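Of the protein chains in this complex, one is absent; all others appear in place.
Each chain carries a letter (A, B and C) given by its place in the written order, and its residues are counted from 1.
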Amino acid sequence: MIVVMKQDAQMEEVEKVEERLVEMGFSPHRIQGTGRVVIGAVGEQKVVFPTGLEVLAGVEKVVPITAPYKLVSRQSKEASSVVRVGELKIGGKELVFMAGPCAVENEDQLLTIARSVRATGAQVLRGGAFKPRSSPYSFQGLELQGLQMLKKARQETGLKIVTEVITPQEVDLVAGYTDIIQVGARNMQNFALLREVGRSGMPVLLKRGLAATLEEWLMAAEYILAENNFQLILCERGIRTFETSTRSTLDISAIPQVQELSHLPVIADPCHSSGSWRLAAPLSRASVAAGVDGLLIEIHHKPDEALCDGPQSLTPENFENLMAAVAPIAAAVGRSMPGNAESRITEDL
Amino acid sequence: MIVVMKQDAQMEEVEKVEERLVEMGFSPHRIQGTGRVVIGAVGEQKVVFPTGLEVLAGVEKVVPITAPYKLVSRQSKEASSVVRVGELKIGGKELVFMAGPCAVENEDQLLTIARSVRATGAQVLRGGAFKPRSSPYSFQGLELQGLQMLKKARQETGLKIVTEVITPQEVDLVAGYTDIIQVGARNMQNFALLREVGRSGMPVLLKRGLAATLEEWLMAAEYILAENNFQLILCERGIRTFETSTRSTLDISAIPQVQELSHLPVIADPCHSSGSWRLAAPLSRASVAAGVDGLLIEIHHKPDEALCDGPQSLTPENFENLMAAVAPIAAAVGRSMPGNAESRITEDL
Amino acid sequence: MIVVMKQDAQMEEVEKVEERLVEMGFSPHRIQGTGRVVIGAVGEQKVVFPTGLEVLAGVEKVVPITAPYKLVSRQSKEASSVVRVGELKIGGKELVFMAGPCAVENEDQLLTIARSVRATGAQVLRGGAFKPRSSPYSFQGLELQGLQMLKKARQETGLKIVTEVITPQEVDLVAGYTDIIQVGARNMQNFALLREVGRSGMPVLLKRGLAATLEEWLMAAEYILAENNFQLILCERGIRTFETSTRSTLDISAIPQVQELSHLPVIADPCHSSGSWRLAAPLSRASVAAGVDGLLIEIHHKPDEALCDGPQSLTPENFENLMAAVAPIAAAVGRSMPGNAESRITEDL
Partner (left out) sequence: MIVVMKQDAQMEEVEKVEERLVEMGFSPHRIQGTGRVVIGAVGEQKVVFPTGLEVLAGVEKVVPITAPYKLVSRQSKEASSVVRVGELKIGGKELVFMAGPCAVENEDQLLTIARSVRATGAQVLRGGAFKPRSSPYSFQGLELQGLQMLKKARQETGLKIVTEVITPQEVDLVAGYTDIIQVGARNMQNFALLREVGRSGMPVLLKRGLAATLEEWLMAAEYILAENNFQLILCERGIRTFETSTRSTLDISAIPQVQELSHLPVIADPCHSSGSWRLAAPLSRASVAAGVDGLLIEIHHKPDEALCDGPQSLTPENFENLMAAVAPIAAAVGRSMPGNAESRITEDL
């Protein structure tokens, strides 16, 4: 790190900072500028910000040089990671589609949707059994019953399951019914939950928080890897900005940026980010073109009766169209579509 | 609510919407405009957005008319609420000062700070035993030991205690050691936690999330009141914006705005919001002038050695100066300073 | 529009609002809800917000129903517009590439870059002669000299020219040297400038402001169309958000969204939005996949010596690679690459 002294810092203040750096295990290198002194701190010590140096007399600011995350960093692992869920690879050449309803509502609804998801060639069924909702008066999910329905849908269709967990103490329960554990955007900095899903050893899907910087997102991921669980998938789902014509702003730049900073696979959620099913197809195309490893899509066979997020849910038919629209983009960036899908689309043409 | 139809909506589409409104228990009122049809839905039914109507053919948008929160609303309770913590009133004429270290570090540190807090006349000691930290490598709090030290500080100084809880399963534990349970900004939409602190029956301090709208903040509060716990204090602590010269942007407008929308008491946290102890005094003055019921202040006797948030912590001496600076503002808006403080300050003059 | 009355509004207050609506030329339709009165205002009058009704006694809020823009709206013109610059069509099947240096620095620099732009098949040369710079100490552009160099580059290469104008009084001057006049992000609400470029009758490229909503952007466009100039191209160039790892956040959702709201062509500027040439290729691919009609790209043959924006400028070689990467995406969404480019790329394969 670099300690920038104030223009009017006294020599004793500079020396005090250097002493403290030595106490902290660093080797200080003073640079006498024309207007002020700057001190470079050399050493391998892990620095946590703020460092305490900020409040020493004469210090103007402390500038970090290295990123605060380690295990998630591409500097610690150069090759892109592939997360394996049984035979399914996330982060490989084949794009991964996770599709399904916002919430599991009943067995009939789930199985109907699951079958249509299967038919398109998507590999993973999503569906919420525990639902974090802004209003205490909204439908909060079927909980255990919902998990059981997801298990049944898996048995019937062979799809992998991804579902959200909300509290640390439910991680074990959820882990018993799912293939991938989802941590939602609102829980991205629920650190107790992050540690617990880390300890579960299960593949985890970590959504970016609505107002999380890339660094905070990667630090949240670091919590999970620090529990020795490297089975982590990042999911960009839109950030909160001043623009209100869409529900949130899909941060498309975050995709290549995070791929440069980290070795972890990244997928995108065009439905939540936009809040509108009509934008799902162009945003899916854009995300694949930008380099995502997969997409998370909400679908519902009767969006106007959905217990949550109807306006952003695609009908099975719209989802088929979306996959058909994504297929040539995938090809253009050297990715393949899931098995059936590709053959199906080929047959259609 | 109001359903706005598209300009080119067909008559059957309008009728379909009206039928659905009747099914939902509403009485539809059609207004034939010059360009389009608008349908008013009259009824007492609770509406949860999105409503499902958004995806019906011919519908452009659905506009809510009433706020989604009930119990926290000033429409449901006109008089401002006063939260009582023993003999202490929050939301009364006397301003409430909650001060102490970011984290409980050891008994010596806590008692030293607690005594200085007591000496200024502040009524509540704050201090974190469970710390949510962005980095897994940061100090995470002393947990149970920290709680025990807080209890001891309470016994010695007579100060009330406020401390944060992070997971639902620790609510009971924390409740046994504190007077007010804090829900931090990152957990504002940790709904399982909100429900659990609601059920505890304890006074709760609910911080606004970094990217939470006023409506989302009040909906989070609604979760707690919906558990029949009305002992709730709101805390504005800064929102995330594009401006980076301060850690976050204290939303001073939120204070009078939320007081108009809700009957709940509101305090401000000038240290976290700015990230700088130098801004604590002007922001405290501004918050009191804007009408807050109290302030949450970080203090540390050795900020450069603090295990967290040193740069935004005041020394006990600076905190005394801050209270002296706030006192005439309090008087100017018809509020009183806490007992000792007032007499002390009077003596000083 | 809809006037929502307060819950406790008096009958006389409701009547007063209705009288005012009649004075304004509207026909009021009262809906007596269970909790409050809502008044629909029917009529063709243009409403400008705020309307004055907001401050009448008993009024809670006034909700607009129709968008404030007319000429730019797809409701006023269903077919997508094509802007013609000589034989070049912007908004047609062929993607348009506008490439060149941030600033015209000297004849040699401009001609070198222009030739390489021409070689790739791009149709338009960009280059700033008048530069809006955050610092008064930065290079401010060559002004008239720069315009003359652009003209020369046009003569030599046959490329169309796009260059920025900064003040109303320079519009005529700039119009004499360019094919498309650019209005920069910082001037998006420089209304005198908008009117003047509108009156020029020249094709205009209107960048979105850093903090402009889609509605404000379209209202700025409306200023130009209101001068009877329909030759307008919109350019998404990133919005300001809390995220600082990129210079700004390319609002990819804005592309399909604005295409639904308006008939005007839209292009994207991946260099300014990200501030990094390394992100230019993935963001270009994403923009084309999302449906843009063209791209604006900064290139410089010696980025480390560029007088402005070097870090976000591509070398001619990188630009060639970018076009090669975009070509298959263009094909995937049914767009064609510019003449030479396509043949060149085909030959390469």
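Simple rule for what comes next: a residue touches a chain if its C-beta (ideal position, glycine included) is under 8 Å from a C-beta of that chain, and two chains touch if they have at least 3 such contacts.
Remember, it's a predicted structure, so these values are computed and weren't measured experimentally.
Trainee: Looking at B:V47, B:V288, B:L314 or B:M337, which residue reaches the missing chain?
Mentor: Of the candidates B:V47, B:V288, B:L314 or B:M337, B:V288 is in touch with the missing chain.
Trainee: Looking beyond the chains shown, say which of C:E54, C:D108, C:E260 or C:E317 touches the absent one.
Mentor: Reading the full complex, the residue touching the unseen chain is C:E54.
Trainee: Consider the whole complex, including the chain that is not shown, and state which of B:L279, B:A306 or B:M337 touches that chain.
Mentor: In the full complex, the listed residue that touches the missing chain is B:L279.
Trainee: Over the whole complex, note the residues of chain C touching the chain we left out.
Mentor: Chain C touches the missing chain through residues 20, 46, 48, 50, 52-56, 68, 132-140, 166-169, 186-187, 189-193, 195, 209-211, 216, 219-220, 222-223, 226, 240, 277, 303-306, 308-311, 313.
Trainee: On chain B, where is the contact patch with the chain that was removed from view?
Mentor: Listed in rising order, the touching residues are 211, 213-215, 239, 241-246, 249-257, 260, 273-274, 278-279, 282-283, 285-291, 328-329, 331-333.
Trainee: Name, in rising order, the residues on chain A that touch the hidden chain in the full complex.
Mentor: 2, 4, 7, 29, 31-36, 38, 40, 42-44, 63, 65-66, 75, 211, 240-242, 244
By our rule, only the chains that are shown with their structure count from here on.
Trainee: Let me have the rounded angstrom distance from the C-alpha centre of chain A over to the C-alpha centre of chain B, please.
Mentor: 27
Trainee: What is the distance, in whole Å, between the centres of chain A and chain C, each centre taken as the mean of its C-alpha atoms?
Mentor: Result: the chain centres lie 31 Å from each other.
Trainee: At what distance in angstrom does the C-alpha mean of chain C lie from that of chain B?
Mentor: Measuring from centre to centre gives 39 Å for this pair.
Trainee: Please output the residue numbers of chain A that touch at least 2 other chains, ranges allowed.
Mentor: 211
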